[in-house]
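Every protein chain of the complex appears in place save one, which is left out.
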Amino acid sequence: MNFTRQFSVLLRMSLTAIPQRLGLVLTIVIGVACAVGVLVAMLAMGTGARREAMGNVRPDRVILISAGAPGPIQSSLAKDILPLIYDLPGIRRDEKGNPMAAAQALLFTQARKKVTGDPVGFALNGTTAGLANIQPELRLTSGRMFRSGLHELIASNKCARQFSNFAVGDKRVMRGSEWIVVGNFNLGSSEGACVVFADAETILSAFRVPTYNMVTVLLQSPQALVQLTEALKANPTLRVEAKREAEVTQEDMKGFNGMLNFVTYFIGTIMAVAATFGAANSLYAIVDTRRRELATLCALGFTPGPIITSILVESILFALPGAFIGVGLAWLFFNGFTASPFGFSFQLAVTAPIAALGILWALGMGVVGGMLPALKAAHMPVTTALRAT
Amino acid sequence: MTSIISLTDVSKHYRRGRESVAVLNGFNLDIFEGDFVAIMGPSGSGKTSLLNLIGGLDVPTSGSINVAGERIDRLSRAALARWRSRHVGFVFQFYNLMPTLSAERNVEIPLLLTSVPYAERKRKVSAALDLVGLSERHKHKPNELSGGQQQRVAIARALIADPTILVCDEPTGDLDRHSAEEILELLQVLNRQYGKTVVMVTHDPRAAEYATRQLHVDKGQLSDSRLGTAA
Partner (left out) sequence: MKFLPLIWSGIWRKPGRTILTLMQVIVAFALFGVLQGMKTGVDQAIADARADVLHVTPTAFGGAPLPRAYIERLKSIPGIETVGFADVLAGTYQKPSQFVYVVAIENSNKWLTLIPEVIHVGPNDLDALRKTRTGVLVSADMAKEYGWRIGDRIPLTSTTLQSNGAETWTFDIVGTFTARGTEQGTFMVGNYDYLDEARAINKGTVRHFYAVVADPKQAAVVTEAIDNTFANSSNETRTVSFKEYAQQQMQSIGDLDFAIRSIVSAVLVALLFSVASMMMQTTRERTPELAVLKTLGFSDQAVFLLLIGEAVVTCIAGAIIGLGLAMGAFPYAAKFVPGLSMPMVVIGVGVIGSVLIALLTASAPALRASKLEIVDALAGR
């Protein structure tokens, strides 16, 4: 009898007997479902966080910081080099011929959470004119832009929602003087973190900070970065380097990403291993129950190949529903769920690639779990099995 | 002679679906201390049921069973279990040893249900295995012993708690000629030298010849009772 014929006979025999072995089969399904569900949920966290952070990132937006600084926070750019920076090649210009660039000073101050009253830090961004140019995704939803020279702030809607005193008209006391919130805005489509903008000069003098942290520019085209970097290299006294916004954001996320990746794959692997053990255990038991039947078939001339393959296929057929259930449950419970770990707030995203990964994971469990039992089934000592009670 | 086992008007019915099948009906039997009884009969005759009732594995539907002065038909499940551990030793056709335990641990099992301390237990197990001639194999597992040897371990187990009666269900059914003879001789020794009352169900007329009494059961009735040739 050829391979396919043997294979289909074996598979049919086994599948029709599922009702008698329901407990064992369900064990495999549930084990795989739990392992895949957890993996997918955690991957969704990572994807959601990344989407959130990278949501507004543009390939033509570049951040200039002092050379050697690990990030904008540690960088400092003196006021006198700003004109030199604005003149660099590759920077886009608006209709009036002004460079689309803004220098920004970053300060971290405190706000209080609305619900609990706990203090939490937020970024105060003192920016020069040009904010509208470099962040076109900023859309005011109420109020107006701040005016230069005045103690005025605009806050993102996230701030207004989560923290107290960020709505239009609210007053905040900073550095001994009163500041007033004159506008609320959204940053593109994503929820985003809480960001507050104010006039650069006012901030610098109020907080007695002498230098800016960074300059954000829009390039003529994403490729123009090359021009810009060349120009910077040719001018080493400037001591400035340019990084794409994507790069800076990713570095910012590194710590969080690192932890999340570790947790995801550590836990995911552990659960997969446990599910695989469970699957193997159940399959061994199933093979045991079929001892007589398999031995008889062997005596009749069935070869090991089809037996091994049929059991592996069975294992995969049991793991797949588990995968779908796992992905389904993760999607049901966690898609769109807003998580706020580490001060980051984002929505979990159970995407198609994640689902696919979950299913592949399950397939892996099925194959690995089924391997040994399949081998055992094919090498059953015929005579002892036939004598089995 | 006092009867050690006394069945009076015993009936046993089984439920098969909606039907009630009578396996034994108004059965009467007396077995005396020191008897070696062989019960024979065609399959379905009720001989196994009879053995189960005598050994306290089952309860009669009606009638009374008196073993060594005790009405075992009146005992609760738990009490019956206790009674079995003290008064009956079983020997089965397929030995029924625990496959994962050594010979000596197998023999020890009935003693675990008593309060006999460890050292004493070891002594008794040793003695039992000596009796059946298997002291060298005390650490062997069943799969390392031949059929005849396994059966001897089973007999040692049956004897260990010094039971009132030995109940054997086709003890030689799975053995070759030679081993079967050894086992039957052993049972005979236990009966003659140690005065054990043995009740044995068997198919084999030659096995029955080792007994002191032969009973024939057919259709739930005692059809014949005669003294064995070995009396």
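Note that the chains take the letters A and B in the order they are written out, and that residue 1 is the start of every chain.
One rule holds for everything that comes next: a contact is a pair of C-beta atoms (placed from the backbone, for glycine too) under 8 Å apart; a residue touches a chain by one contact, two chains touch by 3 or more.
In this text the structure is predicted, and so the values were computed from the model without any measurement.
Note on the undisplayed chain: of the listed residues B:P110, B:G148 or B:G220, the one touching it is B:P110. Across the entire complex, the residue among A:G90, A:G278, A:P306 or A:G366 in touch with the chain not shown is A:G278.
Note on the undisplayed chain: of the listed residues A:L10, A:C34 or A:L218, the one touching it is A:C34. Contacts to the hidden chain, counted on subunit A, fall at residues 23-24, 26-27, 30-31, 33-35, 37-38, 41-42, 45, 66, 68, 70, 73-74, 76, 105-110, 118-121, 124, 173-176, 207-209, 213, 258-259, 262-263, 266-267, 270-271, 273-275, 277-278, 280-282, 284-285, 288, 339-343, 389. Subunit B residues in contact with the hidden partner, per the touch definition given at the top, are 52, 55, 57-58, 77-78, 81-86, 90, 92, 96, 98-101, 105, 109-110, 112-113, 118, 157, 161.
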